[in-house]
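One protein chain is absent from this view; the other protein chains keep their places.
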Amino acid sequence: MKPSPFDYHAPTTVAAALDLLREFGGDARLLAGGQTLVPMMNFRLAAPSVIVDLNRVKELDFIEASGDVVRIGAMTRQRTLEFSPLIAEKLPLLNKVIRMVGHLPTRSRGTVGGSLANADSAAELPMALQVLEGEVVVAGPNGQRAIKAADLFIDSMVTSLEEDEILIEVRLPVMSPNARFAADEFSRRRGDFAIAAVATVLTFEEGRCKTARLATAGVSPASTRLSAAEQLLEGEVIDADAIARAGEAAAEAIEPMADRNASEAYRRHLTKTLTMRVLDRAMQ
Amino acid sequence: MSKAERGFVGQSLLRREDQRLLTGEGQFVADIKLSGMLHAVFVRSQVAHGRIRSVDLSAALAAPGVVYAIAGPDLAKVLTPVPDAQLALPKKWTTRVQHKFLNPQQPLLAHDKVRHVGEAIAVIIAESRYQGEDAAELVMVDIDGIDAVVDPQAGIADGSPVLHEQYGTNLIGDFTVSKGNVEAALKSAPHRLKRRFHHHRYGALPMECRGVVSAYDKRSDTITIWSSCQVVHWLRREASTVLDMPEARIRSVALDVGGGFGVKGHVYPEDLLIPYLAREIGRPIKWVEDRHEHLMSACHSRDQIHEVDVGFDDDGRLLAFNDEFYVDCGAWNPIGSGIAYNTAVHLPGPYKFDHFSVRSRIVATNKVPNAPYRGAGRPEATFAMERMMDLIARELNLDPAEVRFRNMVPAAEMPYSLGLPYRDGEPIVYDSGDYPESLRLALDGIGGLEAFRERQRAARAEGRYLGLGIGCYVEGTGVGPFEGATIRIDPTGKVYLAGGACPQGQGMETIFSQIVADAWKVNPKDVVVSLADTSSISIGFGTIASRSTVTLSGAIHGASDSLRKKVFAIAAHMLECSTEDLELRNGAVGLLGVPGKEISLASIAKAARPGWDNNRPAGMAAGLEETAYFEPPTVTWAYATHAAIVEIDAALGRLEIQKYVIVHDCGTVVNPMLVDGQIHGGFVQGLGGAVLEEFNYDSEGQLLAGSFMDYLCPGASDVPHVDLIHMHFPSPLNPLGVKGVGEGSAIAPPVVIANAVSDAFSERGVEFNDTPVRPEQIVRAVFEV
Partner (left out) sequence: MTQPVEIKCVVNGKPVTGSCEPRTLLADFLRENLNLTGTHVGCEHGVCGVCSVAVNGHAVRSCLMLAAQAHGAEITTIEGIARNGQFHPVQKAFHENHALQCGFCTPGMLAVSIDFLSTNASPTEEETREALSAVICRCTGYQNIVKAVMAAAAEMRGETVRSDESELAHV
């Protein structure tokens, strides 16, 4: 299983990468961590005639906090995120979710931006972006623009990025120090993509839930926010009843996929169960 | 007592194989590089069933780096299929068992029809694998599709498409084995149960895919075939026919093999086509299978449907067992009756009952051919019987462990004649062991039956699900017809062993050096071992069916016994004494009771040489080498009980194994560490088959497993620690008292899991009678979904 032939370019700046995309158009594919694109090329399911390798674009490898926003360069390795004290401190949910992503060797090459731009239905990072209400910065021939998480993920492997754009940065608001959070996923084996996963971040004021954020992976074609459940929880005391109702609401609202791993009904059931479990765990 | 005095057999010697494997100095077939070597890429059918109209190689032939290409229709003109490919059945069997077999012979490339997705139609030979794959994409294959047969029962129904039209049927095997009068016994039984069990299709999936390298030497008209193979002598025999060359001019050898587990235990078309092409083209050729190819062309296994009907009494004693089962055989049948017959005679298990009948139907379907994989028919049999044991218990409200105790052959009745012939034609006799004790030890191992039932009750009251699964089996091991060993004393005094066994990771170089070391009273370091090479020993059988420790150790003893007589005769001559006064010690032959008075094996080897300085007694032939073949009288019976406690997270469908115990008896143990390793490995493969691994096909015969994303092998986090408890009833059937251990622990896990989950949900009356046990099924046992 060897890839088809291609021409190879390894630009060292975003500008140069954009130039290459402009020059080669639809014949070119961007190569980030390679953990998704290279297998597809080895299977010849993808056969681009030009590869634009982003791995030498050093300006995209950074993690910084400016004020109450954490900025992460798109080519930051998932592994770097995993061991980053800054992330552990300011985005503990992300610190938890990143460990669910594949295995250590895949995180050593896989990038944050690559995973988000790829938008696999079952990938965990889109779920993290959603639940943390982050946004991405995208560079194109006409300059840069920001895309909110809610507007980024359209369908399985489809984002709102244009063909000539490059995702260059991820921005996440620092989590409230008193936020409660949890994430859980169900898969056939450790490290596999999720059949269903739910993440939650909750803030409180005077014993009642102030903001509730819940997001999924693996359940629908694109990672989704569980707004119905969120609305049920905000303003309430989060007890067993509230958790149960949120679970029901989540299950009802989603549009689950059916595939070899799970039927729609089972995914719906898993969504309810995982929603309740993460809320429960967050409250402990 | 020193280690040497104790003997090396029974010690956990570290492996000599490790040095090279830990440092990247192993040699697997893909590592072979020969000057001028070319690479083969196969073009494989994407259609399950169809007539080949044409194959257009012109664009491929013009592609960069391509040196040669041929398709099935043209190959068929020069090479006919190889006859007698399947393992032959002895007359003792064919005259005792009612049977009908049709053996379609697979051509080296499909030429008239394609019969499964993945079947090779053409081959491209290019300067690199990369270029070969580029060219393979350019091959145009025109196939007229035919409806696919994807279910064995549908495959023998009227109107089904037929794969091998010359037979007019897809029923390519049909046999019945029985004892007693099952029909009458069923009718008169106080209780009856009927169930259907499906043990699904999965396979060996060794980490090393298949591969063949071949080089033809024009000067000597000889050919070498390196293959990742478990049966090098069989390969040579078939190559001799295909290439029309004497075996003496063919060397078939397996270097390091990255796992076999049975899937590399027969001769594949590629094994013969690559050497043919190497000679035809005049340059060495390498073919290394990639994983995508492997999933669709290396044999699959299991995939049997059993319709079981049992009769039993109020105490849960089995009176009659009737089984009609179907083997979904895929498009070809490389091993003939082997798997199905194993299933048939392993059904009775460790139980004693008089009325038994099994009919097996082997059906051709448009899928990858079905061939042996670790257990080879026994997991399917054990699944049917062990599920039934639990169902009988359920029916009578007895404990499943108790029902088994009541049915097991007691130790006092061993050896026990089963009343059925084995595949070697000999009457099955369970030669040694204590089955009830294995079950007792397993129950102790999980913390006691009563203690568990209490925990289970308490958990149920809290809405939690715990289950106990038991799986008991017996296993015929060390099957014949034979294995060969040559023992030679080297002029340096080292002892050289050449054997027909073919290792794939078992540590054979280590264990056979232990066995030879004990036979000759030398250090294992001084044993030189050559295996899996037809140029080292001209007649050999190979490694399948948990046979090599038994059969090769038998041959080693045979050759050593003969050679020792000669060694002693020469030593007696040199020491001027009687052979009665001699013993082997410290790499020498010495006078009994006179320490220091000895002659080294090296000196004896020199004395045995032909020529002027020989020192042989008058009339003795020169040389110090003997070859012997051990032809085991029949199989020797290993056995085990597996027991597991599972906790089920029913809301997710997640299964957690809290405890898994294996009580195992393989007789004398040569190297305990290696035996444990075999048991660990088989257990995890069995577990994979129970819950994760599956080969699924759609209604058009499209294989739905194209990669490791679809076919899920268990990883380290997916499997528990397993506790091993050993029993040792030596086999009476070979000098060392050993029984086979390579396959055993893969046999029981599927039924253990099915039983455990069924037990967890017993109050809901949910039965798990098929594999794999999937999370969604577990959820649906409890929840409205």
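Per-chain numbering from 1; labels A and B assigned in written order.
By definition in this document, a contact is a pair of C-beta atoms (placed from the backbone, for glycine too) under 8 Å apart; a residue touches a chain by one contact, two chains touch by 3 or more.
Computed from a predicted structure; not experimentally measured.
> Among B:118, B:316 or B:524, single out the residue that touches the unshown chain.
Touching the chain that is not displayed is residue B:524.
> Tell me which of B:57, B:267, B:604 or B:719 is the one touching the absent chain.
Considering the complete complex, B:719 is the one touching the chain left out.
> Any idea which of B:68, B:101 or B:130 touches the chain not displayed?
Missing-chain contact among the listed residues: B:130.
> Based on the whole complex, identify which of A:71, A:96, A:109 or A:210 touches the chain you can't see.
A:109
> Out of B:45, B:603, B:668 or B:685, which is the one that touches the chain we can't see?
Per the contact definition at the top, the residue touching the missing chain is B:685.
> Just checking the interface: what residues of chain B touch the absent partner chain?
Its contact residues with the unshown chain are 3, 8, 11-28, 30-31, 33, 64, 130, 204-209, 256-259, 261, 290-292, 504-507, 510, 513, 524-525, 673-674, 676-677, 679-685, 707-709, 713, 715-719, 721-722.
> For chain A, which residues lie in contact with the unshown chain of the complex?
Considering the whole complex, chain A reaches the absent chain at 1-8, 10, 31, 34-35, 38-39, 41-43, 51, 53, 55, 79, 83, 103-106, 108-109, 189-191.
Please note the rule applied: only the chains that are shown with their structure count from here on.
> Quick one: report the Å distance separating chain A from chain B, using the average Cα coordinate of each chain.
Taking the average C-alpha coordinate of chain A and of chain B, the gap between them is 44 Å.
> Provide the residue numbers of chain A that touch chain B in the complex, in ascending order.
Where chain A meets chain B, its residues are 1-2, 4-5, 39, 43-44, 186, 188-192, 260, 262-263, 265-266, 268-270, 273-274.
> Spell out the residues on chain B that touch chain A in their complex, using ranges where they run on.
Residues in contact with chain A: 129-130, 133-134, 137, 290-292, 651-654, 692, 696, 704, 706-707, 710, 712, 714-715, 717-718, 775-776, 779-780, 783, 785.
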